[in-house]
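The complex appears here without one of its protein chains, the remainder shown in place.
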Amino acid sequence: MNAGTADLLEARDLARSYTVRRGLLGRPTLVRAVDGVSLTVARGETLGLVGESGCGKSTTARLVLGIEPTDTGSVTFDGGAMPRSGTAAWAHLRRRMQMVYQDPLAALDRRLTVGVQIAEPLDIHRIGTAAEREERVAAVMAEVGLQPHHAARHPQSLSGGQRQRAVIARALVTNPELLVCDEPISALDVSIQALVLNLLGDLQERLKMGMLFVSHDLRAVRQISQRVAVMYLGRIVEEGDPDAVLHDPAHPYTQALVSAIPHPGKTTTRVILQGDPPNPANRPTGCAFHPRCPVATPTCRTQAPELKPRRSDGRRVACHVAHGEAAAARAPASLETC
Amino acid sequence: MVDTISSTVAAGGSLLARFRSLLERLNRMPILITIAVLWLVLMLAIAVSADLISPYRFTQMDLRNRLSLPVFMGGSWAHILGTDELGRDVLSRLITSIRMSLLIAFGATIIGAVVGVTLGFVAAHFRGIVEQAVLALVDFSAAIPFLVLALAVLAFFGNSLVLFVCLLGFHAWERYARIARGLAISGRMHGYAAAVHQLGASPWRLYGRHILPNIASTLIVSMTLAFPEIILLESGLSFLGLGIQPPDTSLGNMVGFGREYLSSAPWIMLAPAFVITATALCVSLLGDWLRDRLDPTLS
Partner (left out) sequence: MLHYLLSRLLRAAVSIIMVVTFVFVVLRMSGDPAMVIMGADAPPEAIDAFRKAWGLDQPLWIQYFSFFEAIFSGELGRSMRDGRDVLSVVLERVPSTLALTVPAFLVNLVVGVPAGVYAALHRNSLIDRCVMVMAVTGFAVPSFILAMLLVLIFSVNLGWLPSAGQDSWLNAILPIATMGFGGAALLARFTRSAMLEVLGQPYIRTASAKGLPWSAVVWRHALQNAAIPTITIIGFMLGGLVAGAVVVESVFSWPGVGRLLVISVANRDLGVVQAIVLMIAITMVAANMIVDVLYGLVDPRMHGQARPARR
């Protein structure tokens, strides 16, 4: 292991595009799912990644795990470059970095019992003797709040929350240093969501894991993260302390997201976004957000803003207006702090 | 430890429950399916115990009793189904032929499934050019009627039992390949297979332990549907004199040789013809029924 100061995970300028082809001889279109994303996750830190569906946050999650190859950019894990997916070195790294999925039923094999599946990473990586594996499975199951008798059950006979606990147990059984959660609570019943969210937070704190928490739910991200990054059309547009970002969003898109959170008993001005929802196959020029932005200036149409610290407080944001480089077309929508 | 015991007990319990639900399902079987199953069990029993139950050796000649009539046409009980032109006991030959034909059909079905599933998985795993090559092979085998292809191979390579079984094994391989590829790709795209891959599993574990068991029921149904086709193909080729060669005997081969005595001794040909038809009918009825029960996705 490297010195504790180094970041556990560092991704630099990740880009990934897909060609979508209609028919055998149709014209291929390039879809830029991720377009220049850089992020870091330190040991024991949780980074929340927020954005609406289609903004590339799930692709980013798969890229940092090395499941998918990057077009350009690099992923460094614990000081070493990410090996290519499917190689022995890549497979070996899996015991140190794990994933929790959106749909736990789909992520589990319906033909095998939960106990067998939780033990599978130990089998794959040949960790411990049979007895030790059994002990470890029992321990990790207790840790995530599953009963011993659940081991003999098949996934389809468990409840949604129990399934997600099983997926988490399988991810934790090798004591990973990095846990990537891709929308881990959005497929669960609302009553279960808080429980699983708390469980993930507790586990992260107790096991001192680095965690990348991908979600479209700003409040969940705020509850669990030490840092939050907001994504729009394949790029990070704002990054900072969750409370600060929620109280004082710098980017107009973040302002819109924050204003959409319902607050009982408080009246806030909702920023209603104009224009079409984002389409990664047809990315606008300049700042990708400008067609929907209430404060867009002519510069925004032509020049893509850079993600850099704001002069006033050091918040990292990618917006000409927020940096004061361009005068707002009209005053930014007044937002009452919440 | 207590956990293990309780989990074994629970697993045993679920196994028992499964067995019970299987019995319940059997109870709800239509009468036709029951008959089909009984016929197939009978055929299997005959194939397994062929040496014990056949009254004569299938090559044993009785030149004084040539072309003797079967019992139901007024013949003697010495040869229940009569004898052929060399005085060989038709019943004994039939029993040996059933064993030979079933053995070939089983062997060929398994070869076809193994080849097809392997190629389908290979296509799904590597994608790209490998997948295109497999798909081109699939196209190719749809381009020629299999009987003609088989005849061509037999013409070029000559005939041997091993070659013959392997050749029949290639019948329907592309069906398994298509199923295996499609299901493996959809499994890898989203869901359990992608998750197992992320756990660091080797391709062997991924395909062998996870994907294969998950698509097994679809494959078994396809095998049940291909099995009678192989029986018919084998008997057709043997009938044409291009399959099983004497002194070995198979059902189609018996029909082929019986053809020359069609007017004087039709029983030589009728008994194996009936067995071929009944067996093909029963397996395909069972296959259709299984398909409706287990796998509504196959049309």
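Should a chain be cited, it is by its letter among A and B, assigned in written order, with residues numbered from 1 in that chain.
The rule we apply is simple: a contact is a pair of C-beta atoms (placed from the backbone, for glycine too) under 8 Å apart; a residue touches a chain by one contact, two chains touch by 3 or more.
Small disclaimer: the values here were computed from a predicted structure and weren't measured.
Engineer: Of B:Leu67, B:Leu240 or B:Leu290, which sits in contact with the chain we cannot see?
Structural biologist: Only one listed residue reaches the unshown chain, and that is B:Leu240.
Engineer: For a quick check of understanding: of B:Leu44, B:Leu103, B:Val130 or B:Leu147, which residue touches the chain that isn't displayed?
Structural biologist: Only one of B:Leu44, B:Leu103, B:Val130 or B:Leu147 touches the chain omitted from view, namely B:Leu147.
Engineer: Name, in rising order, the residues on subunit B that touch the hidden chain in the full complex.
Structural biologist: 136-140, 142-149, 151-158, 174-175, 178, 228, 232, 235-236, 239-242, 252, 255-256, 259, 262-263, 266, 269, 273, 276-278, 280-281, 284-285
Criterion: only the chains that are shown with their structure count from here on.
Engineer: Going by the contact rule at the top, pick out the subunit B residues touching subunit A in the complex.
Structural biologist: Those in contact with subunit A are residues 3-4, 6-7, 10-11, 14, 190-192, 194-202, 205, 210, 213-214.
Engineer: Across the complex, what residues on subunit A touch subunit B?
Structural biologist: 65, 67, 90-95, 98-99, 101, 103, 106-113, 115, 120-121, 124-125, 134, 138, 148-149, 151-153, 167, 170
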